[in-house]
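Structure first, commentary second.
The complex is shown incomplete by one protein chain, all other protein chains being positioned as in the whole.
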Amino acid sequence: MFDIVTTPISIDHVMKQVMHHNAGAVVTFVGTVREMTGEKQTLYLQYEAYESMARSMLSRIGKEIREKWPDTRVAIVHRIGRLEIGDVAVAIAVSSPHRQDAYEANRYAIEHIKKLVPIWKKEHWTDGKLWVGNQTETVSFKERGGVARL
Amino acid sequence: MFDIVTTPISIDHVMKQVMHHNAGAVVTFVGTVREMTGEKQTLYLQYEAYESMARSMLSRIGKEIREKWPDTRVAIVHRIGRLEIGDVAVAIAVSSPHRQDAYEANRYAIEHIKKLVPIWKKEHWTDGKLWVGNQTETVSFKERGGVARL
Amino acid sequence: MIRILLFAQLKDQVGENKLLLDYQPLSVADLKKQMQDRYKFQTKDVMVAINEEYAADYDMIHDGDVVAMIPPVSGG
Partner (left out) sequence: MIRILLFAQLKDQVGENKLLLDYQPLSVADLKKQMQDRYKFQTKDVMVAINEEYAADYDMIHDGDVVAMIPPVSGG
């Protein structure tokens, strides 16, 4: 299961996609909307995606994981639209007979999502809004009078 | 929440213990009862614990994690008694503002549980039963006529 | 005809999520330069996907392609 959705994510449902009789280990990553980033307070986020490509990139990450760690199963769901503080933005579940593989494959998934999958978040702060600029969240493309300063 | 229970574990409940507004990342490890280990088929497992010490060891692992990764929250629940294939034996949830911390702290928890927390599993196979011997599952204490061969 | 899709801050700046360009032989690098000249946004950190596959600067764009201008992503 690799999906982009606009409704709340059921973590339980995502985990159930990968649980099976011969997977002793299931590692799940859940990314939620954080209220404070340093001193800045987020009110809510708006996620947008290039949906068709984002879905196929998620599948491809899943495929890469199954090639690198053959006994794993993977499910990834990312939510878009308006998300409030505490809402689940992404859930990644990986099952494996071996816990080390499950941790590593899960980590691989989130790192690649943050670099490659065409999804963007616009932070709405108490003092403005901006598109978060890159996957490491160190660069911000601040909107000023309609023209981004890069 | 650090607990040893005899009833089914609600993963959702364990995760909810650690989720909060400033934790953007939640990593969960779930250990389930696996059917096949190599060629051997498990029918069910019997877990036993030195309960009071196991509980205090789980709390201590939680305390160590909060010292090593100060912004994390941790919850660990281990089930004992008879567990069937697919049942959840352990759930570990770690939340953090930083995903790397959440993965590392979660891994720390399961590795330390497998080395230090006084819980034992007896595997009931299609062709016998045995206490699993050590945390790496490479040594087995096979029962033969009531006397273990070590 | 080439369809160009814009997202996030690029969409906000241009005020459109889609642009149509008459077909002309051009590379990804050429397109980036045209976009930069016309719409005054930096394309240094922008990745380009042709028909949903990431493309390199030297890749050629063909008639009928859907080309996405992808600013640094921030999902997860």
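A, B and C label the chains in the order they appear, each numbered from 1.
One rule holds in what follows: a residue touches a chain if its C-beta (ideal position, glycine included) is under 8 Å from a C-beta of that chain, and two chains touch if they have at least 3 such contacts.
Nothing here was measured: the structure is a model prediction, and the numbers come from that model.
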| item | value |
| --- | --- |
| Touch partners, limited to displayed chains, of the chain removed from view | B |
| In chain B, positions touching the absent partner | 31, 47-50, 52-54, 56, 78, 89-90, 110, 113-122, 131-135, 137, 139, 141, 143, 146-148, 150 |
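Assume only the chains that are shown with their structure count from here on.
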| item | value |
| --- | --- |
| Chain closest to the assembly centre - both centres taken as Cα means | A |
| Whole-Å gap between the CA centroids of chain A and chain C | 24 |
| Chain A and chain B, separation of their C-alpha mean positions in angstrom | 26 |
| Rounded Å distance, chain B centre to chain C centre (Cα mean) | 49 |
| Per-residue overlap in chain B, given as positions that touch at least 2 other chains | none |
| Interface hub residues of chain C, defined as touching at least two other chains | none |
